[in-house]
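Let me give you the structure first, and then I'll get to my questions.
== subunit A ==
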Amino acid sequence: MMSNLSPLQQINSGATREMGQLLEVRGLRTEIPTRRGVVRAVDGVDLVLHEGEVVGLVGESGCGKTLTAYSILDLLPKPGVVAAGEIHFRGEDLRRKSTEERRAIRGNDIGMIFQEPLSALNPVFTVETQIGDVLRTHTNLDSTAIKERVVELLGHVGISAPERVARSYPFELSGGMRQRVLIAMAIACRPALLIADEPTTALDATIQAQIMVLLQTLVEEDGVSILLITHDLALVAELCDRVYVMYAGTVVEMAPVEDLYVRPRHPYTSALFQCIPGFQPSDRPLAAIEGSVPMLIDIPPGCRFADRCPYVADRCRTETPPLVDVGAGHRAACHFADSLDLPGPASEQLEQDHASAPVY
Partner candidate 1 sequence: MRARFLLAKLLWTVFVLFGSSLLIFGLMHLVPGDPARAMLGPLGTPDAVAALREKLGLNDSVLKQYTTWITHAVRGDLGESILLNQSVSSLLAQRLPITLALSFYALIFALFVALPASVISATRKNSLLDYGARLTALIGVAMPSFWLGLMLILLFAVKLGVLPVFGYVSLREDPVDHLRHMVLPAITLGAAYSALIYEMNRSSLIEVLQQDYIRTAHASGIPSRLVLFKYAFRNALVPTITVIGIQIGYLMSGALLVEAVFAIPGMGRLLVNGVLSRDYPVVQGAMLVTVLIFVFANLAVDMLYTVIDPRIGRKR
Partner candidate 2 sequence: MNPSQAVLERLEIELRDHRLTRRNLIGYSAATALGIVGANAGAGLRSAAAQDEPQSGGVLLVSTSEEPFAPAFDSHVTTSLLTGRIGYLAYNGLVNVDSDRNVIPDLAESWENPDSQTYVFHLREGVTFHDGTPFDAEAVKFNIERVLDPATASSRAADFALIDEIEIVDPLTIRLHLSAPFAPMLSAFRRSNLAIISPTAIQNLPEGDDFLNASIGTGPFKFVSYTRGDRVVLERNEEYYDGPAYLDGIEVLIIPEQSTALAGMQTGSLHYMMQTNQEFGPQIESNPDLQLLTTPSTIWDFLAFNVTREPFTDKRVRQAFSMAIDREGIAQGIYKGLAVPAQGALSPAFGSFFRDNSDIPFQTYDPERAVALLEEAGFDFDQEIRFDTFTERPWGLVGDALVAQLTEIGVKLTVQKPDFNTFAAYFYDTGDYWLGNSSWTGGGVDPDSLMYKQFVTGGASNVSKSSNAELDDLLNQARIELDTETRAELYNQANRIAMEECYVAFLVHPNLTEGMRNEVQGYVFRDEYAGSFDGCWLVQ
């Protein structure tokens, strides 16, 4: 039942899936008015996700991954707004839908799971109540049916004593259990798309691996599509078919996962690889890149990575590099994407790392 495929094998299998377009984001611009000015947290992001596909969204902390997800779900915290762009889900532009219609989509068609499993569950209600409320919201099940469904869901996410856990309060459960509960809640109504925002960052290595396997199972068995948000390239390698790399609110590179690993075309992506010594699932932040993400207020023209880029040229500071095709399904936003020969992680290293990774 548990897949034992290596990441590369998964990627290959993913590539062969039948792919209808499930989610398409075009020119998304998300703004947050602040006292110091309008923060363009997401600035012209394009993103496509096909049915049954697992897409990674990676980048340093603060580059706009979460806000992209919130924009898709209409969950932006006030006073954040989507200022421009289209968000097509199953061919319909979500931005044209009413607040109420979008709420009905959340939890039903698109589920989301979060980074911090303890705080993401309400401390004063039982697991049963919380998952039950999602079912009550989106289905017509009666209360006994809901109870049964909750237990079934908990079993489905690999909880061994689902009845007991159903009656438990979050504080009575371990971190891994809570994350499983959250996943159960997110898939309660069998959504087509699951957005997982750093789902394992707060968990220790063993649990992290278990959760990844669970997600993988959901993809395999339930046919769920996942938008996996993470700063951890190792997870991307394990699970994703394609990857979007974000930097300072924009997508700087987009590629099938193996292409990216074999030959990154953007200096930022390369830098991300460089500062991870190996691919063990790790909490380590990408602090090794010199400098920090620029303020996203009154962004000057030019490449946003220019201040930190080792390959920076004069042109980079005046001319904004467009996202251009650099291979099949591979795009990068660097003036020198074609000419630079950037180091990625060695294939052997990739294989080697996975040999020592936990066996699922």
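The definition used in the following text is that a contact is a pair of C-beta atoms (placed from the backbone, for glycine too) under 8 Å apart; a residue touches a chain by one contact, two chains touch by 3 or more; residues count from 1.
Inclusion criterion for the candidates: all candidates are chains of the complex that A comes from, given by their letters.
The structure displayed is predicted, hence computed values, not measured ones.
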Quick check: counting C-beta contacts as defined, which of 1 or 2 touches subunit A in this complex? 1
Interface residues, subunit A side, partner candidate 1 - complex: 73, 75, 103-108, 111-112, 114, 116, 119-125, 130, 133-134, 137-138, 169, 171, 182, 185-186, 188
